[in-house]
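Removed: one protein chain of the complex. Kept in place: all other protein chains.
By letter and in written order, the chains are A, B and C; residue numbering begins at 1 in each of them.
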Amino acid sequence: MSELRRPVKQMDIKAKMTVDELVKEMGGAAFGAGRLAEALDVYEAMLRDDTTKFFGLAGAMVPAGMRKIIMGLIEDGYIDVLVTTGANLVHDLIEVWGGHHYRGTSVADDIELHRQQINRIFDVFLPEGHFSTFEKKLLDVFAAIDAKDMSIRELLTQIGRRVGADSIIGAAARKNVPIFCPAIADSAIGLQAWLHTQTHKLNVDTFKDMHEFMDICYNANRTGALFVGGGVPKNFILQSMIVTPKGGFDYAIQLTIDRPETGGLSGATLDEAKSWGKVGEEARAVTVYADATITLPILVATVRERLERK
Amino acid sequence: MSELRRPVKQMDIKAKMTVDELVKEMGGAAFGAGRLAEALDVYEAMLRDDTTKFFGLAGAMVPAGMRKIIMGLIEDGYIDVLVTTGANLVHDLIEVWGGHHYRGTSVADDIELHRQQINRIFDVFLPEGHFSTFEKKLLDVFAAIDAKDMSIRELLTQIGRRVGADSIIGAAARKNVPIFCPAIADSAIGLQAWLHTQTHKLNVDTFKDMHEFMDICYNANRTGALFVGGGVPKNFILQSMIVTPKGGFDYAIQLTIDRPETGGLSGATLDEAKSWGKVGEEARAVTVYADATITLPILVATVRERLERK
Amino acid sequence: MSELRRPVKQMDIKAKMTVDELVKEMGGAAFGAGRLAEALDVYEAMLRDDTTKFFGLAGAMVPAGMRKIIMGLIEDGYIDVLVTTGANLVHDLIEVWGGHHYRGTSVADDIELHRQQINRIFDVFLPEGHFSTFEKKLLDVFAAIDAKDMSIRELLTQIGRRVGADSIIGAAARKNVPIFCPAIADSAIGLQAWLHTQTHKLNVDTFKDMHEFMDICYNANRTGALFVGGGVPKNFILQSMIVTPKGGFDYAIQLTIDRPETGGLSGATLDEAKSWGKVGEEARAVTVYADATITLPILVATVRERLERK
Partner (left out) sequence: MSELRRPVKQMDIKAKMTVDELVKEMGGAAFGAGRLAEALDVYEAMLRDDTTKFFGLAGAMVPAGMRKIIMGLIEDGYIDVLVTTGANLVHDLIEVWGGHHYRGTSVADDIELHRQQINRIFDVFLPEGHFSTFEKKLLDVFAAIDAKDMSIRELLTQIGRRVGADSIIGAAARKNVPIFCPAIADSAIGLQAWLHTQTHKLNVDTFKDMHEFMDICYNANRTGALFVGGGVPKNFILQSMIVTPKGGFDYAIQLTIDRPETGGLSGATLDEAKSWGKVGEEARAVTVYADATITLPILVATVRERLERK
């Protein structure tokens, strides 16, 4: 019975533990705790290895309070390529342009909120007025951008150069971390582009990003990906590896609550990704099924500690 | 206690029931059954009313066997605007070009599958060879398309005109039903566009669709949306209504297993959408939390019966 | 590539289909639809075979409107052994004693409901007053029961003989279908037993049922189980097979939305049950991940049709 080598070690939990000590205890446990500890091991190995580091960011992570974590990872070189949704960029811009998200309640009278011009994102409230500021500022940026043909990534870099460094988009521009956002039209940025292009020219090519993105994949030595949620960011990152000669990702971690049995890509297992060649046969891959607003901070706090320890 | 007006009617289930009779019994029940019956009422009202009918199609619905249902809805005028993912279009093209999806198993040796060149989508198997056909055919179509500036919708119409009517994309082209697919780069279509544009010109503008889409929204009298899953299709459809003067959707139905508490748009409730003005204050809106491969066929079978009846 | 034998057949959905025709179409599809069709095949085989038929009923299925379905299965010999929760029996008794459950709303002011003495079960409302009737009636039944040592099953048979046949508990008593309810103290029946035993004697032995239940398992030729939800009913049925010499269940179906990754028995897969010997190595076993208020009626309508057909 060769499988019976690692007894579950009952967790020993005390006051004043560091997050790293906590996750070490989780490493002896099973289910989500065991997986979170394993995710840390994979993440540490991925960041120490000579990998090109992809980060897929879906979900409303900026409204939830994860913005500074992403910024920090960019600034410290832990993200080489960011793929995200339009929504996360919009909410990032709202904050860098002076707006805030607010703690509200998940059980709310949404019709009353609508009358008060407050938009709800589960238990986060966002005043509609913040979008007015966002719109004005973004139209100014659009006006300042040279309207020659560009890719979505180039557009985002242009925007990033015109906003403060205390933002995901600004930090990425300063650190030359490309941001890809294939579904950018599906966001308030898309809505402003609609307004802007009624009177101005702005040519952003849908497929132009593919060349830059595929070049990154081709030129990578080894590759790793951390997925927060699924959606377009997850699929866009994974699909690229199918067509490269080097094979799938060497490291892959997903933090999600999505489940596989209805067949969507968001909930697909990383094993399933191996059948496609998106994730390598020998890859270290782990999924932690839990709210990413809990698991991402833990993962980042601990990996930072381990990398500093060196 | 004015709330206590409608006693739960215990379902009476017999042999030889029609689907319509089944859903009628569900109408007296609660939880998912009650919601499915309510969704039918909303869908019937939406299709009978003078509405512009949006359909948001996410998830791997074509591999699952829902393709002909969507085609039928297009052909019979029950979909005015389709918003979907690149994946569903890719799998639609694979089938119209002679390929098949196969029933496999969800517990599989994915590394062995990879070696046999079989891609897995939960319990569906797809031979890698089908992608070779897909790629060749799609490059032929790209070559035939005039490379002038176009929108994603126009590109899809161009493709649709060059494939058989026994497909979603072909049927839509014939019936002048626009297909929007904001994240098209995030699919095998995007990958082929990358190959094609290494040697050819193809200008597909990211934001050009916004004008056509917003015009549809502005010109609509009343509006309804059926969402299968969430993702980009759901958000793209909903966000448009924020900026129209007429207010949010009058009818909205979502068939999903996604849940609200991690804040993603896929799982957001339709009540939450009311706070944003995406769904109208007076709208008839219902979410059925269950696998859409079960609920969509039921909804379509019953709404067809009711609409034929009078 | 021997796996590629069964192409997904795109579902053909029309008006006026019977439920059986619908599920036949699902049989060519994948994900939840394919599994539901497979569950029907297993259920039909299980009912046609010479099996002892167990039914595990968890969740609030009586408030939801599934009561008459269960009653019908008992009356027609499709359930040999029922294992359920105290709650389902309480709600069954509430209805047979003249009470009703009411359709309410899932978004409600629960403090206001409390003040109006209305109890909420998701979107079902239940007036507190119905419990007063329930309590009075049940105390009368307790008073009439001979207080000699008995098992929980015997207590439930005693109750069943004193209520109308238009109830689960009454129908089971008339058809000699034993009802097991290991956690009966965990229900309003338990609360009334507490009141009753303050002044009366009532000896119900916790473990006495084990003998009758294990005898049923030992004497069974072949065995099948349908699980609606998980909980105590699922575990109690499955654990018995571990200690019988005949090995695990020959047929097993579960209708649930519970998921495996947090390790609870409710969400455990039927494959996992094979490692324990609860389900046989050669068993036909299938899980349908969807709301049972939708899948159970479909399963029952179709299996009834197929069984009548020949």
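Points to keep in mind about this one:
The rule we apply is simple: a residue touches a chain if its C-beta (ideal position, glycine included) is under 8 Å from a C-beta of that chain, and two chains touch if they have at least 3 such contacts.
Worth saying up front: this structure is predicted, and the values here are computed from it rather than measured.
Only one of the listed residues, C:34, C:182, C:224 or C:297, touches the absent chain: C:182. Only one residue from A:48, A:100, A:174 or A:200 touches the chain missing from this view: A:100.
In the complete assembly, the contact with the undisplayed chain comes from A:68, out of A:68, A:162, A:175 or A:246. For the chain left out of this panel, the touching residue among C:76, C:110, C:140 or C:308 is C:110.
Within the entire complex, the positions of chain B that touch the omitted partner chain are 30-32, 107, 259, 261-263, 289. For chain C, the residues touching the absent chain in the complete assembly are 58-60, 63-64, 87, 106, 108, 110-111, 113-114, 118-124, 149, 152, 182-188, 190-191, 193-194, 197-198, 202-211, 214, 229, 231-232, 235-236, 239-240, 242-243, 257-266, 268, 271-277, 281, 291-293.
In the full complex, chain A makes contact with the omitted chain through residues 1, 3-20, 22, 25-26, 28-36, 60, 63-69, 72, 95, 100-104, 107, 113, 116-118, 121-125, 127, 257, 271, 289-295, 297-298, 300-301, 304-305, 307-308.
Please note the rule applied: only the chains that are shown with their structure count from here on.
Chain A and chain C have Cα centroids lying 43 Å from one another. A separation of 25 Å divides the Cα centre of chain A from that of chain B.
The residues of chain B that reach two or more other chains are 60, 63-64, 113, 118, 121-124, 257, 271, 291-293, listed in rising order.
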